[in-house]
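For reference, the structure I am asking about is given below.
For this depiction, one protein chain was excluded, whereas all remaining protein chains were kept in their positions.
On to chain A.
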Amino acid sequence: MFGFLRSYFSNDLAIDLGTANTLIYVRGKGIVLDEPSVVAIRTEGGPNAKRTIQAVGHAAKQMLGKTPGNITAIRPMKDGVIADFVVTEQMIKQFIKKVHDSRLLSPSPRIIICVPCGSTQVERRAIRDAALAAGASQVYLIEEPMAAAIGAGLPVSDATGSMVVDIGGGTTEVGVISLGGMVYAGSVRVGGDKFDDAIVNYIRRNYGMLIGDTTAENIKKEIGSAFPGSEVREMEVKGRNLAEGIPRSFTISSNEILEALTEPLNQIVSAVKIALEQTPPELGADIADRGMVLTGGGALLRDLDRLLMEETGLPVIVADEPLTCVARGCGMALEKMDKLGSIFTSD
């Protein structure tokens, strides 16, 4: 009723609450925050014993795996959904505080949050409640493939099939979209984190060395690839030798990483193939003509598009700025949220 007044007090926000990164889009301003979804919590002893938030975002990510006993660095999101409700709520609150101008009244924005299409009702409810607890006045949910497709600039409202594969930190979402709605939505809980795990396991198995998640992520970004290329790149890695218990350095090649990533990559390929199988033939014809679009951080894995191209025989393109696609898509939905209801998902 007083919707026109609300805009004077609070800006509407769109949040891509991802497993790896959280991005916030503010209406009329664009993406204003892009930080890792990490919270560092300090436990204080003594007479004023309490738990305080030490850091969030980039600063907290620096602490991952390097914390002393009284600080815990937590990634509260796992597999695209909330693993730690209270910490997630605090993280959203901190991020909103960062992007929202401080005013007399505490901000109570309307928030659009994207959720994995494979998430359960309970998981969606948790995300909704976390945002409400963080100060949102209203929360709308949008499914990630939809947001990714909008952000990638696909013609989602046309009567043509658009296929989008969003490879995030925790999940890979495959969506076929036509006429502003999802025709097919599939989700596998494989993403950047699983790649990292696969690299850690591979190195432990083959080299007898233990490396941390952050190191594994760096290896993936540096020399990771999804398709055997002509040039083989190498990287020097330091880790703890399991047999000796002493830190050692060793060299690993891109072909080895490709081998390490085979299993999670196969899961993504099979998810895409299942989606193509399930797509109605008319839309399948459209997709065969224009191909599928990769978004999300996983799309930055070298030659992942080549892998999918060879496996499916369809053209595969990587969207512009794949990391921010979902957030931009949420933002575009935010700009038009008062006019359209079909792209939002009910619980």
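Descriptive notes on the structure:
Here is the rule we use: a contact is a pair of C-beta atoms (placed from the backbone, for glycine too) under 8 Å apart; a residue touches a chain by one contact, two chains touch by 3 or more; residues count from 1.
One rule holds for everything that comes next: contacts and distances are computed from a predicted model.
For the chain of the complex excluded from view, the name given in UniProt is "Cytoskeleton protein RodZ" [choices: "Multisubunit sodium/proton antiporter, MrpC subunit", "Cytoskeleton protein RodZ", "Potassium-transporting ATPase KdpC subunit" or "Electron transfer flavoprotein subunit alpha/FixB family protein"].
Touching the missing chain, out of A:155, A:228 or A:280, is residue A:155. In the full complex, chain A makes contact with the omitted chain through residues 150, 152-160, 179-180, 289-291, 293, 305, 309, 313-320, 328, 331-333, 335-336, 339-340, 342-343.
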